[in-house]
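One protein chain omitted, others in place.
Labels for the chains are A, B and C, by order of writing; each one numbers its residues from 1.
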Amino acid sequence: MPRKSKVVTMDQAVAAIRSGDRIMVGSFGNSGYPESLVEAMTASGLKDLTIISNDLGSPGIGLGKFLTNGQVRALIGNYYNWNPEVAQAYNAGQIDVTLVPQGSFAEAIRAAGVGIAAFYTPTAAGTELGKGKETREFNGRSYVLEQAIHADVALVKASKADELGNLVYYKTARNFNPLMAMAATLTIAEVDEVVPVGRLDPECVVTPHLFVNMIINRGAQ
Amino acid sequence: MPRKSKVVTMDQAVAAIRSGDRIMVGSFGNSGYPESLVEAMTASGLKDLTIISNDLGSPGIGLGKFLTNGQVRALIGNYYNWNPEVAQAYNAGQIDVTLVPQGSFAEAIRAAGVGIAAFYTPTAAGTELGKGKETREFNGRSYVLEQAIHADVALVKASKADELGNLVYYKTARNFNPLMAMAATLTIAEVDEVVPVGRLDPECVVTPHLFVNMIINRGAQ
Amino acid sequence: MKEIIPAEQARTRIARRIAREFMERDETLIINLGVGIPTMVANYIQGDSIFIQAENGMMGVGPKADGDSADRRLINAGREPVTETPGCSYFDSAASFGMIRGGHVDATVIGAFEVDEAGSIANWIIPNGRQLGVGGAMDLVSGARQVIVAMRHNGRDGRPKLVRSCSLPVTGFHEADLVVTELGVFRFIDGVMTLTEIAPETDPARLADLTDAAFVTSTGIRTMDT
Partner (left out) sequence: MKEIIPAEQARTRIARRIAREFMERDETLIINLGVGIPTMVANYIQGDSIFIQAENGMMGVGPKADGDSADRRLINAGREPVTETPGCSYFDSAASFGMIRGGHVDATVIGAFEVDEAGSIANWIIPNGRQLGVGGAMDLVSGARQVIVAMRHNGRDGRPKLVRSCSLPVTGFHEADLVVTELGVFRFIDGVMTLTEIAPETDPARLADLTDAAFVTSTGIRTMDT
């Protein structure tokens, strides 16, 4: 069969997302998130979303748009102090918020991507964020059982894709993107540039193409 | 403080290893293993070693030298069919052998490197290699608890190091090397070439320098 | 026992049939090929939408390297020198098995000693004291989305390899989706081993005699390509 291109229009990408979906979005403090995809989603009628991300940007900025725009049912992440609207909405009972320590959060997303159901980490043992989680001793130290975090859709931001969907990132804009690309049923990558197959160094590909289902090429817009 | 060089002589490297140590060695079927280090260790009087590696090369070749040379007390790995001396020594009661499925083996080494005590994998559930390991259901599927695999020393092979100890690899000679570099108390990297700091692309470094304690520079020999 | 089909012809037939299985799917596929007949499948794949993953850390494995171009640091999981394809990539063994365990590999083609009526597969060890290795077999059968077994219908001693219940140590339980031998194509449909294609050299009744496992013959059974 001739290979089908993974490059899609923004409409095609957004049409693949449903209200109520669990959506991972790459980002760290407004760095390295798929800006066009987030923009298009906030212009869509999608609602009741569970957003799985490190933080939620700032009020009305970056991932913060989802909340300002009333599209959020729940958040799973680790740091919302940059966006006070999160605590407000949570206190008002408008959204659920699940905090997972940043390292456990990253590892749990990776676990989902690599087929590990759960893992024991020392982080949060005995603390409020360890409550309700199984605790177990290994070599005299307490560990908490953290379960994998899956999503229906991952929206990731990469610097470049080749035509197959191999991805490379840019500096600290890498953050959670390669992990989320592995952990969702559908992975949509927004990239600055699509280059011909063979242009990326095989030693330097960060996300091999098998993890990527759709590509939004910002360089073509 | 002025920075100390991590580049050492072979004598210095071998002097850091003790009889009885648990030693990880990167390799996959005689590809990507630290040849000079293995050579020097077989010329040393080191004995009672536990060798943790994917396979054990071939009889008298590659990692097989450790066994031919009588330096092995135990093996932890996953595929010894390429070296019939392993089954012979095991049947004769001369060595212990622990088989861990290759994917679980890789993940368990990574786990040691990243501070995860144990993880649940579906691999080997219900099989002979799952015996004696805790089994647990997640979402209706059986998973086996695999514990992290640590070592005293990791001997890894990289293509290039920079003077800080950042490592890059060569094609499928990468294999277990980056994982083992994280999982041992002491990591010794044998490289083909040491390049000046700044020469490696920061986006393409596979093993950041903090994991590397000593460098054997084959390019200087 | 007399061979119905000569060995090399049998191996080619099996490999080609599995290649067709992939090429009929109108989508990009990521596949992993074990040693032996499974590796031969690559010879019959055409087009540019099927990618071979090697569990020792490569996506996009190309044809075997011949003498001059062989690089012992560029090998597949069977230790054979291979080549690159455009768009290939390299990664460590944890990332590689992450792809497999995480369900990102569409199919694995493996050999087997036995496959039983429950779809359980024995392919990692014959406990004869000469083998000591599992490799990635258990990870592949439990992780790949589709598990395709490529094997001769009977062993060298003539014993059926499709059995009622595995007598050898099992690699994975209820994991087989498709078994292709030189005599037939067996699909596990709702957990039932179902003969969907049969070689022209035989018929369902004779095939049942050569088979230990009980199987159902599909009402839409077709003749297997030779």
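Note that a contact is a pair of C-beta atoms (placed from the backbone, for glycine too) under 8 Å apart; a residue touches a chain by one contact, two chains touch by 3 or more.
All values derive from a computational prediction rather than experimental measurement.
All shown chains touched by the missing chain in the whole complex, by label: A, B.
Within the set A:M10, A:V86 or A:M214, the residue that contacts the chain not displayed is A:V86. The set of chain A residues touching the chain not shown comprises 28-32, 54-55, 78-82, 84, 86-87, 90-91, 97, 99, 101-107, 109-110, 121-129, 169-179, 206. In the full complex, chain B touches the omitted chain through residues 1-4, 110, 112-116, 162-164, 166, 182, 197-198, 200, 202-203, 205, 208-211.
Methods note: only the chains that are shown with their structure count from here on.
The minimal number of chain-to-chain contact steps leading from chain A to chain B is 1.
Here A-C and B-C were compared by C-beta pairs in contact; the pair with more is B-C.
The geometric centre of chain A is 35 Å away from that of chain C, both derived from CA atoms.
Per-chain CA centroids place chain B at a distance of 30 Å from chain C. The set of chain C residues touching two or more other chains comprises 90-91, 94, 97-98, 100-101, 143. Counting partner chains per residue, chain A has residues 114-116, 202-203 touching two or more of them.
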